[in-house]
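My questions all concern the structure below.
All protein chains but one are shown in place.
By written order: A, B and C. Residues from 1 in each chain.
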Amino acid sequence: MKKIRVGIMGFGTIGKRVADAVMKQEDMELIGVTGRSHNWRIRSAHRKGIPIYTIPDHQLDGHGFKLEGTIQDLLKKVDIIIDCAPKPKGKENRAKYYEPAKMKAIYQGGEKPDVGEVSFTAQCNYDECRGKDHIRVVSCNTTGLARTLGAIHTKYGIKEVYATMIRRGADPWDIRHGPINAVVPVLELPSHHGPDLKTVLPDVEIFTTALSVSSTLMHVHTITCECKKTPTVEEAVEIFKKTPRVRVVYNESLVRSTAEIMELAKDWGYPRGDMPEICVWKEAIGVVGNKLLYLQAIHQESDVVCENIDAIRAALDVCDAETSMQKTNESLGIPQHGMVEK
Amino acid sequence: MKKIRVGIMGFGTIGKRVADAVMKQEDMELIGVTGRSHNWRIRSAHRKGIPIYTIPDHQLDGHGFKLEGTIQDLLKKVDIIIDCAPKPKGKENRAKYYEPAKMKAIYQGGEKPDVGEVSFTAQCNYDECRGKDHIRVVSCNTTGLARTLGAIHTKYGIKEVYATMIRRGADPWDIRHGPINAVVPVLELPSHHGPDLKTVLPDVEIFTTALSVSSTLMHVHTITCECKKTPTVEEAVEIFKKTPRVRVVYNESLVRSTAEIMELAKDWGYPRGDMPEICVWKEAIGVVGNKLLYLQAIHQESDVVCENIDAIRAALDVCDAETSMQKTNESLGIPQHGMVEK
Amino acid sequence: MKKIRVGIMGFGTIGKRVADAVMKQEDMELIGVTGRSHNWRIRSAHRKGIPIYTIPDHQLDGHGFKLEGTIQDLLKKVDIIIDCAPKPKGKENRAKYYEPAKMKAIYQGGEKPDVGEVSFTAQCNYDECRGKDHIRVVSCNTTGLARTLGAIHTKYGIKEVYATMIRRGADPWDIRHGPINAVVPVLELPSHHGPDLKTVLPDVEIFTTALSVSSTLMHVHTITCECKKTPTVEEAVEIFKKTPRVRVVYNESLVRSTAEIMELAKDWGYPRGDMPEICVWKEAIGVVGNKLLYLQAIHQESDVVCENIDAIRAALDVCDAETSMQKTNESLGIPQHGMVEK
Partner (left out) sequence: MKKIRVGIMGFGTIGKRVADAVMKQEDMELIGVTGRSHNWRIRSAHRKGIPIYTIPDHQLDGHGFKLEGTIQDLLKKVDIIIDCAPKPKGKENRAKYYEPAKMKAIYQGGEKPDVGEVSFTAQCNYDECRGKDHIRVVSCNTTGLARTLGAIHTKYGIKEVYATMIRRGADPWDIRHGPINAVVPVLELPSHHGPDLKTVLPDVEIFTTALSVSSTLMHVHTITCECKKTPTVEEAVEIFKKTPRVRVVYNESLVRSTAEIMELAKDWGYPRGDMPEICVWKEAIGVVGNKLLYLQAIHQESDVVCENIDAIRAALDVCDAETSMQKTNESLGIPQHGMVEK
């Protein structure tokens, strides 16, 4: 079978992970990535033998590695481009590079929804995205909401959701941003996360508030979900266990915090110590009347990586959702049906 | 008028603040405090001329200051004792010291409700507590909930509240406790805060979840309050402005975080840079249907100090709630009716 | 006696503290401060009744407080201006405003040394600065080094100093800057602190390295000071106890960290909980051969405030160093000769 030739625009937090993931797909080939600034990341790409292309105003000359050409050169060699440029460059890149080259593109969730024809979460609306030219993978937070709420919605029907997002203040490598010692609310109501969920789960009513805290590891969501039918805790645990890319974690196994989830991810051998699965604490699942309450943790750097891989297959319409997700999960070490063991 | 003679058991975070506050009351006299370990706190008490009494196993000999006697000696000289011992010592102290001495006592919210005959928040149930012998001032978080929800309940009637408490991981001076870099959910549903509110607002249904974060400054609550009548944002702002010991803060004045609230408290001259008022962000007040949403910040070290002062007057039944709160507020620099200016 | 009329340019971390300090001097009068952005700080100035002047492009209209005029108007009414503008605005302000108005000015240590004719630390070189028109108070870190090393130098003669500055990553109110979880070395050798010390102690050889950490409270210096004569620990303790604006703190009193120093400052009643004194830990003073080792903590927000006050008197040549420092210390609650008690 001819492999899908993939290019990646941008080699930051998401770009480098998508690159690694593409290289693990049997049906894909990584043709190249673009670099701009000189830093350890692009040196790592070079060290792994990934061809490096450039964008205007790059600073990659004189550092001892071969540059393969420009973004335009890269676009001539690929079937699809994954835009991992910092927001809001994706929209600009679409107009400047991808549309002139008639190139299919996948964008990230930091872009506004109108960057693509559709927004994407594999287990929610893969079919709707098949064959589309411009697909936006929703953000890490929205992906987390979509995975668990999508499953709840299928089972019970959701009337209304209220959620608080406790967001990490910066990524682990980011030494510039704070806060060092504060809780910083997002002073707009609702925060943008709620409306964004409707791009993949259009009939779920949701209202979100958000705050940033002095942590770099994961986002945490506290969710109050009013269902149309009465849920039970036991059923909810079973639903989350069976939902793809969702993992039930256990206080009883001393997984009490985002720090311990990150350690678990390292112990279980996930590359980079990433945790691509949305983690729901078993002991914090509760029911009050028709309301289901739960807490989930989102690894902002990695949960959308598998979504990008599936979005490639959707855009090129090479297989159905189940086949794609199965391939992606197997190649990336993600269990097929959530976590069965503690 | 004869002054109320007050003793304080324990000279930690709350004890030292209550001592300062008592010394500012025209109708009270601080007779003494108890110390146990030698540290800068008890040295500060000594430096301020506060008589120091001891409890068994104290380590205060040989540090160059006069010890006035034991806790039993102190109890002979006072009209009331404020128990600020670390939880759960209060209950033990009641049985061991206060009851044998037939002494009225005020306890802190870290104790279980049954330490006292009643739990107390001045603006909610002062009258109920008049003349009682053993009164428990509720915790900093419960006090914060009681002040704002009490006002909302009076205006609209509350059907049901869902709240998430984002808690500081440790007090500012506490170098032993973490987390340094994690979000740590309280893995029990509901957290204890909800039930505790019912000790002062018995007819408010509330369900709370809680998490600890890497910050030392304040707790933050995100509150979703379903009312019996439809609220408006404008009305809610007015209610909070007029509620005693509640302050509306403004993103528009760059008060965007708990750190800036603490700086504001310093700039406005509150002693120690404390913020005894519950702070509600104007820009984060919202209404969806009958639901009122808001965010509030609680200074864990100081919001209950004024409550302790009022509880003294309630226990000794020397005046009504309004008189007591007015005296307390004036002496401590707290505005009578929330914050009028930005 | 006619009071010295003082204006302040800039109302941030230092400006607001200098304003408070000026208002406490019997021989000074605060004529006004300049504001630029609308925020809680300038509202606090307004609330305290401080006249507010403006600089170009200010955003203070329409917020309900009276503006007294421009910086040029302010300069007409004062004897001296304290420039507390963010670096490196001081130099620009000198050329643009102060020199055309023939106005004496005090600058802050974030400016390069050439902003003034001299750099200033009261106990090191007050005399040299008497009558000068443009005086730069050195930075918080340099002030800390100057106070303790100046005293050591007087006693033993210093051959060479190696110091590491562990710097707080951001001020307590600053929610934008990190790092949240990292140690960030200053990757230049030496860091700028060493050379800056020579502006006030020209014959002390010093080499400094610096790192930023995830804390907002204080800087900490680890100092290895090779002396010309052999020091002893006991003598060093006595020197630090007798050095103005230096405080010996005690692990034995549980003052084990910067957090506990900040709490001590609150307990002792310093306004805002500031600690204007340089704190040296008794238990970390050591001697190896001719080398004196010690650790000191610097409150970045406040140690230079008293220096600004003294610099005003030096610039206007109204009294000698000892008289000025005594007035300043008394008015600000700083002990005259370091801390005598634990």
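Criterion: a contact is a pair of C-beta atoms (placed from the backbone, for glycine too) under 8 Å apart; a residue touches a chain by one contact, two chains touch by 3 or more.
Nothing here was measured: the structure is a model prediction, and the numbers come from that model.
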Selected residue (touches chain absent from view) among A:K3, A:K76, A:K229 or A:R272: A:R272
Selected from A:M9, A:L60, A:I175 or A:A321 as touching the chain missing from the view: A:I175
Chain not shown, touching residues in chain B: 169-170, 172, 174-182, 184, 214-216
For chain C, the residues touching the chain missing from this view: 162, 164, 166, 168, 179, 181-185, 187-190, 207, 209, 211, 213-218, 220, 222, 224, 251, 256-260, 281, 283-286, 288, 293, 295, 297
Residues from chain A at the interface with the omitted partner, ascending: 16, 37-41, 43-44, 47, 63, 172-175, 180-181, 216, 250, 252-257, 259-260, 262-264, 266-269, 271-273, 341-342
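Heads up, the rule we're going with is that only the chains that are shown with their structure count from here on.
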Chain nearest the overall Cα centroid: B
Between chain A and chain C, centroid-to-centroid distance (C-alpha), Å: 47
Between chain C and chain B, distance of the C-alpha-averaged centres to the nearest whole Å: 35
For chain C, residues that touch 2 or more chains besides their own: 172, 174-175, 180-181, 216
